[in-house]
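Of the protein chains in this complex, all but one are displayed in their positions.
We call the chains A and B, going by the order they appear; numbering starts again at 1 in every chain.
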Amino acid sequence: MKGFATLLWLEYRRSRVWAAALLGSLGFWFWGLNQVTVTDVGERAGIRVAIVGIAALVGIIVLCFMIGRIRGETRRGQYQILLLTPPSGYLHVLARFLFALGVAIVYYVSIGGLLWWVALQAGIHPDAGSVLQLLLAGPFYGIGMILVPFLSWTLLLMVFSSAYRLSGPNWIPGIVMVAGTPFLLRWIGDGIISVSYSLPTWRMYAGLTALAERFSPEELEITVNGVPVAQEPLWIMLALSVVMLIIAGRIWQEVEG
Amino acid sequence: MLAQLREVTKRYVKTEGVRDLTLDIDEGQVMGVLGLNGSGKTTMLKLMAGLLFPTKGEITALGGPPRANRARLVYLGETDALYAWMSPHDGERFMGGLYKDFQPERYHELLDFLDVPRRKTKAMSRGERGRLRLAMALSRDVKLYLLDEPLAGIDLISRERILKSLVREWRTGATIVLSTHEVAEAEGLFERVVFLKEGRVALDTKAEALREEGKSVVSTFREVLG
Partner (left out) sequence: MTQAFLIVLRLLALALLGYFAYRLWTGTRSFTTRGVACVFVGALAWQIIAGTW
């Protein structure tokens, strides 16, 4: 337990500048939202939602960069020191992943808060259930579906690349994995689509879909009772993430330093 | 027998790091590994530490595969590999949190003895970082120390003082396998000396035997390794 706590501390010390920069950027995004001064309420809300979308994307990129610095550690020799520490490779990988996940949760719950603010500014007052979904359910669904697989894949990519000491083109492992991933993703995606909506769906944002009703053109009457979200993609992506993390830990155990 | 190598070969893509190494290392022995650059000293120590796996042959350290026993041995590599943000205080946190055999009092004594400044490693010279790494390594109470060029980057005046203290005071009774290419330092230091040449053992002898023949380690080095 003490060993794992030390690994978490180590990850915090290694990555705190990145984490602070990402969480600090929330102030920048909020300032950006306030700079949107378009008079039309719907257009203003739309632009703001787009800005929040960009903030969400930036979060994924920064977190993947933060977690994926093992390659540099291999070059500088720190990986060698870590390989000989008592905790297993699984714990090393888990510590890095959990720290990034912790930062992600804070960031994306705050992103949910920004969306809430955007809704309020547009005159939409979500009920308590919708607010909870904005702040928690939505971000956690997004984290589980998109960020967790991305982080796991990045860790696997870095550990996989660091397993090689190729003379000559040492970019081969990275290129093969990066190039092969889209094709695997397509097959995984096809698989997810084929099983989606077999289980009961989750209805999210019922209170917020009033936005669609309010801003829809008169000729198009949109009545939406929440967004039906399939659970299967979430469980499948989480399961794949667990598999990737286990494989990354296993590679860590087997590599030479 | 604390460590054993049995016909150990480590092959890389185009070269061999070591070839057919067979060595038995007794408990409490202080052994020097000498050789020219590229002779296999680092490869041998990494194999004994479990950082590398042999292509052929078998290695045991502390009764089992070295990597499985990594919590019970110390390996100090020659790479200057501490995190730039790490200070001696962080080093204590790191070592104390991960190693049950870490001794904080000994660590502080060593920091003073080795004259390690209390600042981040990015603000230290190479020699100071080397001394910090040495303090971290020697603060663990284990049976087997594998030290690869532990004094690289440390000034000449300090080297002899530190080396002699290292063997005689800081870890008496432990098994120390130390590589160096500063051959003159090895005089009077090691009980046993292994000379490596092109990945093979060129000579494995007790230092006392050399002295009885009227030879020095330096002259033997020149004779064996040309």
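Definition applied: contacts are C-beta pairs under 8 Å (C-beta built on N, C-alpha and C of every residue); 3 or more make two chains touch, one makes a residue touch a chain.
What you see is a predicted model; the values in this text were computed from it and never measured.
Trainee: Write down which of A:F28, A:F65, A:Y164 or A:Y197 is the residue touching the left-out chain.
Mentor: Among A:F28, A:F65, A:Y164 or A:Y197, only A:Y164 touches the chain that is not shown.
Trainee: Tell me where the left-out chain touches subunit A, residue by residue.
Mentor: Listed in rising order, the touching residues are 156, 160, 163-166, 169, 172-173, 175-177, 179-181, 183-184, 247, 250-251, 254-256.
To be clear about the criterion, only the chains that are shown with their structure count from here on.
Trainee: Could you work out how far the Cα centre of subunit A sits from that of subunit B, in whole Å?
Mentor: 43
Trainee: Spell out the residues on subunit B that touch subunit A in their complex, using ranges where they run on.
Mentor: 13-14, 46, 49-53, 70-71, 75, 77, 79-83, 85-86, 90, 93-94, 97-99
Trainee: Per the contact definition, I'd like the list of subunit A residues that touch subunit B in the complex.
Mentor: Against subunit B, subunit A makes touches at 2-3, 5-7, 9-10, 13-14, 76-78, 80-81, 83-87, 167, 256-257.
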